[in-house]
Each structure stands twice: as structure tokens, then as C-alpha cells.
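Here the complex is missing a single protein chain, while all its other protein chains stay put.
Right, subunit A next:
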Amino acid sequence: MASSSKLPQKRKQPDSNNILLKLSADERKLYELIESRKNVGIWTADMKRETGLPQTIVTKVLKSLQNKNLIKDVVNIHNKAKKIFMASKYEPSKEISGGLWYTPEGNLDILFINTLKDQCLRYVDRVKVATVETIWGFMKDLEVNEQKLFTVQPTTQQITEILDMLVLDKGLEVLKSSGTGDFARVAPGKVCYRRLKSHEDQTGALASIPCGVCPRISECTPDGIISPITCVYFNKWLGIDF
């Protein structure tokens, strides 16, 4: 599964020196401009402006450079319609590609994120207290045991980001190991993660009544048109037909 979870892969580098020598003047001009922008790349409109070449030539030259595998087009996650070109030897910066969590098409890889999230929680449930390294080891074992969940083994950086997100979701809590009890397998003082018991059964006082989420609360007054006596949200909540 998680076919969409391929991480950006390095492409095979062309023997660029030889090819560069054989480029036409326009090709060289454009290539040098694109190459100078390193891993940020450049937008076609900017190329036209900076080289002074007409649109037709730019389009033709870009095609030829792409065929020679010297440049590639990359998706800018901030503006997918704005086509960006970059020298093939560079990997797009995190700013352009969105980083580890984005598919080459520039979409957030939700499936990958969710799979990783579920696996982390499953592991912590099993061992009670986990560190980034133990989770990474667990993921690696999954791969070894032929349970191919991911096309690429998640990095420790990715696991840390997922764990931090789970802390924000209140699924996990982060603490320092005491080295005893449940923490016995983690060195004292080391940062580790533990399941945070869910409070779902205890909805907040205000959240569990209609007024807590009422869009009309500011207009609701005891003697007004909107009032608790005539309130339809109350009627619905109290199971009164209306």
C-alpha cells in the first residue's frame, strides 16, 4: 500500500560536461540562468524577462534541454499552475516541493502520513513508552518482515515530525524517562513518548450544550426574538419536535 508515499528520488545524472559543450547559444543562455537558481528554480515568465528571448524560443529551448535531461520541471506547492524549471542535478528546496511529506505532484501525502501515524500509535500502545529510535527500528523490522507498508523507509526526521504532530493531537505525551517502571528500557533523562489517555468521554461543559457552539449567541437575549425559550437548538437538543 501507500503507493503515493514515494519520496522524491534522485534522478540519474546525465554526463553533463559533454552535453553542455554541444549546446546552442540560446540553450546555454537559458541553462545557465536556470542553473544559477539552484534548488529554487525559475518560472518561465521570469526566464523570458531575464533573457529577452521570445516565448516560442523559450518553449522550444526548454523542451530540448528537458530532452537532454539537463533540466526538469517541478511543482511549486504554493502555486501549482506556475511552472518552475530547475537544473536536474538539484533537488527542489523544501519551500518549493513542500519537503518530505509531498508527492512529486505537489500534494500532501495524506495516506503516507496516516499510515505512519497509525503505526506509531500501534507501536506505542504495545510498548507503553517509545523513543524515536525504537519506533524507527520497529518500522525497519516491518520492512524486513516483508510487510511492505512504505515504498521508502521513513527517516527518523519524519518519525519525529509525526510524533510531534501526535502530541499536538493529544494522542501522545512527550516526557523525559525516569529510567524506572514503564521507562525502564529508556535511559534516564531521554525524551520519550507515551499514550495520553483520551478524554473523549468527558466533553467540555460548554462544548456539550448548544450555546457553546451557537452561531447566534451574541443575538440571544432572554426577551429577544432569539431566546432560550424559543430556541430551536435547545428544542433539538432536548428532543422536542419542532
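We adopt the following convention: contacts are C-beta pairs under 8 Å (C-beta built on N, C-alpha and C of every residue); 3 or more make two chains touch, one makes a residue touch a chain; residues count from 1.
Assume contacts and distances are computed from a predicted model.
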Complex member absent from the view - protein name from UniProt, among "Ubiquitin-conjugating enzyme E2 G2", "Vacuolar fusion protein MON1", "DNA-directed RNA polymerase III subunit RPC3" or "cAMP-dependent protein kinase": "DNA-directed RNA polymerase III subunit RPC3"
Which of A:Tyr90, A:Tyr123 or A:Phe234 contacts the chain that the document leaves out: A:Phe234
Positions on subunit A contacted by the hidden chain, ascending: 40, 77-78, 95, 99, 101, 108, 113, 161-162, 164-165, 168-170, 178, 180-183, 196-197, 199, 201-209, 211-213, 217, 220, 222, 227-229, 231, 234, 238-240
